[in-house]
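The following block contains the structure, expressed as structure tokens.
Just one protein chain is left out here, and the rest sit where they should.
Entry: subunit A
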Amino acid sequence: MNYLHSIGEYFLMLKGTFNRMTKGSVLRGLILKELDDLIIGSMGIVAFLSFFIGAVVALQTALNLNNPLIPKTLIAYAARQSIILEFAPTFISIIMAGKVGSYITSSIGSMNVTEQIDALEVMGINSLNYLIFPKIIAMLFYPFVIAIAMFLGVFGAYAAAVFGGFVPPDLFVQGLQEDFIPFHLVYAFIKTFLFAFILATVPAYHGYYMKGGALEVGEASTTSFVWTSVVIIITNYAVTQLLLS
């Protein structure tokens, strides 16, 4: 019953988020701030992780290719497919659930504990719209982060495979272009948009409706990470089933 209550409360929160809009000029400032905090602030860790994940995928593939009948181009092909289909959109989103999600939960949770949300409501401001809507809009730029993650992942794979001496550059590029299905990119970005929405709203729910003090803010951040990851994984399965099978 508790889960059903939470799911209902989450959807009511979403309804409230798109009601009674905050003044445009104020909203613009909030969106820019969230863009800086959520998107620009995540670039460093995403770039670092993507490059090395790409490199490790290429290395693992190369080290496990013992059969001389399997072409070396498979290293690039396997790296491209795994990075575009799963590592960049899903794996990076799970990391972001920890980084961005915890930030959202703890910042809203702290405002809740210190009565700042009540202060907004007393002033006649829709606190849901004021706090969550700018985060949703800022997260619309999340696919750019994932596009960069894809590029750097493939670049990392190239660096590991070519400079590690596992495959010549021309064969790697040939492998990258082999059997490329453009719809795979469309699929990856469709699920990235869904993950972006989940990353903005599930942690916000946990922060907005938490009860208690500073200790509970920490607990809410942990719970938020777990549930954001669970929802991302389930959504990933559903979208893959719907679009690729």
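One rule holds in what follows: a residue touches a chain if its C-beta (ideal position, glycine included) is under 8 Å from a C-beta of that chain, and two chains touch if they have at least 3 such contacts; residues count from 1.
Criterion: contacts and distances are computed from a predicted model.
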item	value
"ABC transporter ATP-binding protein", "3-phenylpropionate/cinnamic acid dioxygenase small subunit", "Phenylalanine--tRNA ligase alpha subunit" or "Carbon-phosphorus lyase complex subunit PhnJ" - which is the UniProt name of the missing chain	"ABC transporter ATP-binding protein"
Among A:M13, A:A47, A:L65 or A:I125, residue touching the chain not depicted	A:I125
Among A:V26, A:I70, A:V186 or A:L242, residue touching the chain not depicted	A:V26
Options A:Q116, A:Q174, A:T223 or A:T240, residue touching the unrepresented chain	A:Q116
Residues from subunit A at the interface with the omitted partner, ascending	20, 22-23, 25-26, 110, 114-116, 118-119, 121-125
